[in-house]
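Notes to accompany the following structure.
Shown here: the complex without one of its protein chains, the others still in place.
Let's turn to subunit A:
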Amino acid sequence: MTESNTHNILKTKNLSIGYQTKKAATVITDNINLELKKGELIGLVGANGIGKSTLLRTLSTIQKPLEGLIAINNIPLENYTALELAKTMSLVLTEQLMSKNLSVEELVALGRQPYTNWVGNLSEVDISAVHKAIDQTNLSDLKHRKCFELSDGQLQKAMIARALAQDTDLIILDEPTTHLDMYHKAYILKLLQRLAKDTNKTILFSSHEIDLAIQLCDTIIVMTNDKVVSDSPCHLIEQGIFETLFPNDLIGFDQKTGSFRVKK
């Protein structure tokens, strides 16, 4: 492996996340130490309410960390200006678009905002980046469609294309597969895997599709009550980490198939 491939895009050290109110801090998870490498697809899994979204919100600066360090490309997050950060990290969130009266092409073009002039005119470079992002997500046939005409899966692809057009080292997606059927869940995650390989971007997503994540991800971050572990899926299975994900009264992890089974 060359040096650039082992380069850490995102690193956290003793990170503690939660909510700060006037009276006290509510710690959701602490002591998070992560190292995300360039060109990897990383899945973030864990039970409901364990703090997956909080972690992603903290990494994407929507929310402040309680303690600890987050560094992107070895530069602490707080040293970035808003614009520099926008050129380094792009997001796909669970929140609804405010206006769905945009065409797919217009939506993807909004990803170029950090690069455009004061009125938002697209340069040649911007236009080619938009077209590339549309091609990479197989949206060429839909690019003149309005967002309200799209299915959930198509809209999610368009949001991914918008993040790609932003041309960042790191893309963070919060539960990109919710509301999608089984086929499209696999389709979106497979697309993310291909994009990580083709574009050498680091893609971090949270998901409840643990079996798909095991099959597709280079690294999986598992959040449990006690700790946050990140490793390759095979190592995690060997260490029996997935067994500790959920209470074990209803479902159990089957190491052979790499999926959860309902207990008889």
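Criterion: a residue touches a chain if its C-beta (ideal position, glycine included) is under 8 Å from a C-beta of that chain, and two chains touch if they have at least 3 such contacts; residues count from 1.
The criterion applied here is as follows: contacts and distances are computed from a predicted model.
Of "Pimeloyl-CoA dehydrogenase large subunit", "Putative tricarboxylic transport membrane protein", "Iron ABC transporter permease" or "Cbb3-type cytochrome oxidase assembly protein CcoS", only "Iron ABC transporter permease" is the UniProt protein name of the chain excluded from the display.
Within the set A:Val27, A:Ala47, A:Leu69 or A:Ala86, the residue that contacts the chain not displayed is A:Ala86.
Within the full complex, the residue among A:Leu110, A:Val229 or A:Ile251 touching the omitted chain is A:Leu110. Screening A:Leu102, A:Leu150 or A:Leu189 against the full complex identifies A:Leu102 as the residue touching the chain left out. Only one residue in the set A:Pro76, A:Gly120 or A:Gly240 touches the chain that does not appear here, and it is A:Gly120. For subunit A, the residues touching the absent chain in the complete assembly are 60-62, 81-87, 89-91, 93, 95-99, 101-102, 106-107, 110-111, 113-114, 116, 118-120, 166.
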